[in-house]
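As you look at this complex, bear in mind that one protein chain is not there, while each of the others sits in place.
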Amino acid sequence: MNAPCQLTHQDFKSDVKPIWCPGCGDFAVLSSVTKALADLGKPREEIAFISGIGCSSRIPAYTQVYGFHGVHGRALAIAAGVKLARPDLTVLAAGGDGDGLSIGGNHFLHACRRNVDMTYIIMDNEVYGMTKGQASPTTQPDWTKSKLTPEGTGISAVEPVRLALAAGANFIARGFSGNPNEVARLIYEGIQHPGFSFIQVLSPCVTYRPEEREWKNLVHPAEGNPSQVMAEAMHRLAGDDGFSTGVLFAGNRAPFKPPSRNVATVTDLERKFAS
Amino acid sequence: MNAPCQLTHQDFKSDVKPIWCPGCGDFAVLSSVTKALADLGKPREEIAFISGIGCSSRIPAYTQVYGFHGVHGRALAIAAGVKLARPDLTVLAAGGDGDGLSIGGNHFLHACRRNVDMTYIIMDNEVYGMTKGQASPTTQPDWTKSKLTPEGTGISAVEPVRLALAAGANFIARGFSGNPNEVARLIYEGIQHPGFSFIQVLSPCVTYRPEEREWKNLVHPAEGNPSQVMAEAMHRLAGDDGFSTGVLFAGNRAPFKPPSRNVATVTDLERKFAS
Amino acid sequence: MVGKSVSVALTGSGGAGAMTSGQILLDAASKAGYFGLMTRSMGPQIRGGEAAALLRISATPVSSLDDHYDLLVAYDWGNVNRFAAELPLAKTSLVLSDPEHGAVPDAIALFGARSAELAMKTLAAEVPGGRVNMIGLGAAAVLIGLPLEAVLSVLQDQLGRKGEEVLASATACLKAGAEAATKLPEVARLPPSKADGSVRWNISGNEAAGHGALKAGIKFVAAYPITPGTEVLEYLAPTLEKTGGVLVQAEDELASINMIIGGSFSGVPSLTATSGPGLALMTESIGLAICSETPITIVDVMRGGPSTGIPTKSEQSDLNIACYGMHGDAPHIVVAPNTIVDCMFSTQWAVYLAEALQTAAIVLSDQAMGQARNVVAKPADAPYVAKRRVAAPNAEGYKRYALTPDGISPMAIPGNPGTNYVADGLEHNERGTPSSQASDHHSQLDKRARKLEMFDYGDHWADIEGDGEIAVVTFGASTGPVQEALERIRAKGGKAKMISLRLLMPAQTKNMAAALNGVKKLLVVEQTHSEQFNKYLRAHFDLPPAVKVLSRPGPLPIRPNQIESIIADWK
Partner (left out) sequence: MVGKSVSVALTGSGGAGAMTSGQILLDAASKAGYFGLMTRSMGPQIRGGEAAALLRISATPVSSLDDHYDLLVAYDWGNVNRFAAELPLAKTSLVLSDPEHGAVPDAIALFGARSAELAMKTLAAEVPGGRVNMIGLGAAAVLIGLPLEAVLSVLQDQLGRKGEEVLASATACLKAGAEAATKLPEVARLPPSKADGSVRWNISGNEAAGHGALKAGIKFVAAYPITPGTEVLEYLAPTLEKTGGVLVQAEDELASINMIIGGSFSGVPSLTATSGPGLALMTESIGLAICSETPITIVDVMRGGPSTGIPTKSEQSDLNIACYGMHGDAPHIVVAPNTIVDCMFSTQWAVYLAEALQTAAIVLSDQAMGQARNVVAKPADAPYVAKRRVAAPNAEGYKRYALTPDGISPMAIPGNPGTNYVADGLEHNERGTPSSQASDHHSQLDKRARKLEMFDYGDHWADIEGDGEIAVVTFGASTGPVQEALERIRAKGGKAKMISLRLLMPAQTKNMAAALNGVKKLLVVEQTHSEQFNKYLRAHFDLPPAVKVLSRPGPLPIRPNQIESIIADWK
C-alpha cells in the first residue's frame, strides 16, 4: 500500500484563506472536493484542478493539488489540454455558472461532445458573484436586482443538466452545497466514470442572492435510478424542477482518445523532404 | 399597394458572381432565400442579411439587401445587434456548420435562449469547405478524409436541431438544398414566426464531400405536424435520423425585447450629478 | 497649518465602513463649497475585504492626489500591509488609530508620522447601534476644519430614509467623534471655502464616461461585466432605458463587440465598455469594424495587467493593445481622458470621431479615474454629437467604399432605398465586393488611413500648459500629478511645459513637433512597467535629445513630488 493514499480530506486543503464571503455556499463545495479526493486515494501530485475566473473559480488555490486558475471562461479548454497531453493525470475543472455557461458556453458544449475523461463542477449560484451581482445564464428572467438588467433579463434560464445531455455529456449529476457529503459522492462518482462528467452544484451566493438560502428547503433526491439511455434521460429531465439531486445520467460512450503511436523518429520524417 | 413589393426573386439576386464550386448546394440555398424574400413582399432596404466566414457565409453578397459579411463565427451577434437596435428591420443570418456550431457555438446557444426575432440558416455540409476540407461539429466521427483528423474525429456529431431545441430556439426546421422550394417555404415561415427561428439546410459540398450527393436519396418529409411543446419535440427528435425535412418545432415564447422608454432627456439626467 | 488642500485616508477591514465614511466626507465637503477627490483602494474580497478611502479636499479644483495624506484614520489595522505603500505619510501627518487594535504597524510607522489614539470602538459602543466609522468621520471632519453641519446635513440626506434610529445613532457617533477630536493634536486644516453658489458636480470617471456617451448620442450598448468597467454600464443601463436607448448584457465580449457592430451598421450609434481582458477578446472584431468602416466606440477602463492581473487597481498598461492590438494595418482612434470629468468629454468626442470617421474609437480610461469621484465645477457642454456622412436615398451608382478625397465614404443605412450593399471585413473594391487584387487593397488601405490623417482634430489632441525648455509629456490619469508638479515649479518661479496627449491614435506628428518646438529636455511620465508610452512617443515623434522617463507600474499612483524632484535634479 502506498503512503500518499492515506491522505485525509484535510491533507487536500491548502493554507490559503478563501476570499469568499462568510456563509457562501462555495466553502461546502471545497469540502466536498477535498473529501472526494481523499476517497479517491490518489497522491496529490497526480491530480490537476483547473478553473476560470469568478468567486467559485478561486477554488483550486484552496486545495493541495496541481492547479490552474486560468482566464474567464476557458477552464474546460485548459483541462482538456492537460488530459490530452497527460492521460495519466486525474483532471477536475470547476467554476461558476457565468464562467461555464456564459463566456465559456462554447467550451462546455464541445467538452460534452468531445467526451475527454475529466470531471467538471459548476458551482451554480445563478449570479455573477465576483463582479458584484449581474444575471448569469441560470438566472431567472424576472430577477431584477442587477443594475444591468433592472427590469429582469427577460430571457429564460438555461438548465445546465439538460444542455449537457443534449450536447453529449457522459455523466450528469446535480448536488446542493448544503449536502456536502452527497456532493462529495457525486464528484467521486464523476471522477470514476469514464468520459466527460458534469456535476451542477447549487451553491448559494449569500451576498447577491440571499434568497438562495431557501434552496435548502427546495432540494430533494432525484427519483429512481440514473438513466443510461439518452432519450430516456431527456424525457426525465424534461419534467425536472431543477432541484432534484443525485446522478441523473450515466452514459457509456467511450472517452475521446486521439490516435498516437510511436513508430517513427523525427529524422525518419526528413526522408520526405530529401531528393 | 407599394411598388417594391412587386419584386421577384430575381430582384433579390445581385450581379456578384459566386465563388462557389460548380454543383455546390449553396447555389440552391441562395435561390431559396431570394424566393422567400420575394414571397415576403418587403422592400429590399428593410432586410438585413448577416453572415460569418466560410463558403456558405458568402451568401449575402449574392443577394440584393443590406448585408454584413462579418468575421468567422459571429454572425448571430451582429444580427442580434441589428435587430435590437433596429426592431423595424427583418433580420436574417446564415453561414456554415463550422461557423455556426464550432467557433460560433456560444452565440448559437445564446441566440436560441435570447430569442431575438430573427431567422438563422445553417447551410450544413458537414465540413469546413472554405479551408479545404476539415471536420466540423456535424461531421460523423469516422470521416477520415481531413488531413487534420486522418483517422476520423472520434467525436460524435452534433445534431443541430436537437441542440437548438435544448437551448430554447422558438422555431426549428430542416430542409435540403435539393428541394429549394421547400427550403424557401421554411425560410419564409421562419421569418414570419416570432422569435429566434433556426433552419438547418443540408447543402452538399461537392468538392470535399462528394458522397453528400447521395443525400437526395436519404431525405424524407418529417412525419406529422410540428410540435409546439418542447418536451414533445424533444421526444420526437430523439428518434430523428437527421434527414427528415419540414418544420420540426414551432414554439410560442415571446421574442426578447429589452425595455426602452422615452421619458427623459440627457439634460434631465444631469440633475443627479449637480449639487 | 492651513494648506491649499487637505488629504485624508480612511482605512479599515471589511465591514468597518471606511468607504461609507469617505463618501460622506466628500459629499459634506461639496456641500460646504469645497472641491474634492476621492479614490479608493480595495482588496480582492467581494465582501469584508480591507478598503481605503483616499480623499483630498480643497478650496480650488483638484484633479490629483497629493504627495501624502495629512491624516490617516485607521478604524483597525486588518491587512493594512496590503496597501500601506499606497498610503504615503509625511512627518507632519497624523495617524489616528484605536488603541483597541494595538500599536501602529511597522508598514505605517516607517513613514515617521505623528500618531494619536482615539478609542473609537469604545465611543461607538456607548451609542445604541453606534458605528466606529461615524466616530472616525466626526473626528476627521473636526481635525481638518470641515463644518460639522455639512456632515450632518449629508447624513440627513443619506440616512433619512433608513429611519430615525439609524440617523440618530449616526449623528450621536459623529458628535462624539467631533467632541473627542478637540483633544487631539492639530493637523492641516482647510482654508475657508470659496463657495460662490455656482453648481458643483459630484461624479465618478465611469459615470462621466457613460454620460459622455449619452451626450454624443449613443443609443445602443452591448456589454459583458468586468471590473472596473462595469460601472460605465451600470450608469448606462437605466439612463439609456429612460432616453429611448437599449443596453443588452451579452454572453461574452465576442458577442458584445459584434452586437455593437450590428447596431451601428443598422445606423444606431453604439458603444461597449470593458477592461483589458475583455478588450483583448475584442480585437479581432475591432479589426472588422475598421475594415468594414462601421463606427463603434469601446471604453477600456484599465486595470493592472497582464492577464487577469489586479482587477481592482489601476495601471496605464493597455496603451500597447489599444494602439497596436489589431492584426493587419488597422488605423483607428485612441482617446485618453486625462481627468475624471474629462472621461465625459473624451468619450463624447471619441464617439463623435468614430461616427464622423466611420472607424473604431477606443477610450483609454483607467480604474484610478473610473472608480474615483471628483467634486468639480459643472463641466462645460461640448458640441460633439454622432453624425455620419450618409448616402442619399436611391443615390445613383452607390459605392459604399468609394475612394473620396477625404477618405470618408457616404454610408448607406438600412432602410435607405436603392443603396443596399454588403459590409465586408474581407478586402474589397469600392462597391464592397471582395477583392484580393493588389490595387484594391492598396487603395482601400490608403483610404482608411487617409480619412484619419486628414481630419481636423482641433486643439483637443492634447492639453498643453506652460512653457519653457523643459517639458513633461504624459497621458491619462498621470496628468493630474504632472499638472500639480508643474504648478508648484511655476509657483517657485520655474518654467516648464506640460503636454498631456488626449488623441493617441492617429499620432499627431505635426502638432507634436510644434508643441516640442524649443523643448530641450523632455520628461515622460506614465504608469506602466515597460515604458509603453515612451516607446509610443519614440515611434511616432522626433523627441528632444535629452529624455528622461518616469515609468512605474500600478497600483501606486504617481505623486507630484516625484515629478518635481526629477525636474529639480535635472541639470
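Should a chain be cited, it is by its letter among A, B and C, assigned in written order, with residues numbered from 1 in that chain.
Here is the rule we use: a residue touches a chain if its C-beta (ideal position, glycine included) is under 8 Å from a C-beta of that chain, and two chains touch if they have at least 3 such contacts.
Just so it is clear, the model here is predicted, and its values are computed rather than measured.
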Visible chains in contact with the missing one: A, B, C
From C:67, C:315 or C:355, residue that would touch the chain that is not displayed: C:315
Selected from B:128, B:171, B:215 or B:249 as touching the chain missing from the view: B:128
Residues belonging to chain A that touch the chain removed from view: 4, 16, 43-50, 58, 60-61, 64-71, 73-74, 77-86, 88-89, 106-107, 109-110, 258-266, 269-270, 273-275
Residue ranges of chain C at the interface with the undisplayed chain: 43-44, 81-83, 85-86, 254, 276-277, 279-281, 283-284, 287-288, 290-292, 304-313, 315, 317-318, 320-321, 323-331, 424-427, 434-439, 441-442, 445-446, 449, 528-530, 532, 535-536, 538-540, 552-556
Residues of chain B (touch criterion as defined above) contacting the omitted chain: 19-22, 53, 55, 71-73, 102-103, 105, 128-132, 134-135, 137, 147-151, 153, 207
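One rule holds in what follows: only the chains that are shown with their structure count from here on.
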Most extensive contact between chains (C-beta pair count): B-C
Averaged-CA centre spacing for the pair chain B and chain A, given as whole angstrom: 31
Length of the line joining the C-alpha centres of chain A and chain C, rounded to whole Å: 37
Numbers and ranges of chain B residues touching at least 2 other chains: 106, 109-110, 258-259
Residues of chain C engaged with two or more neighbouring chains: 241, 247, 251-252
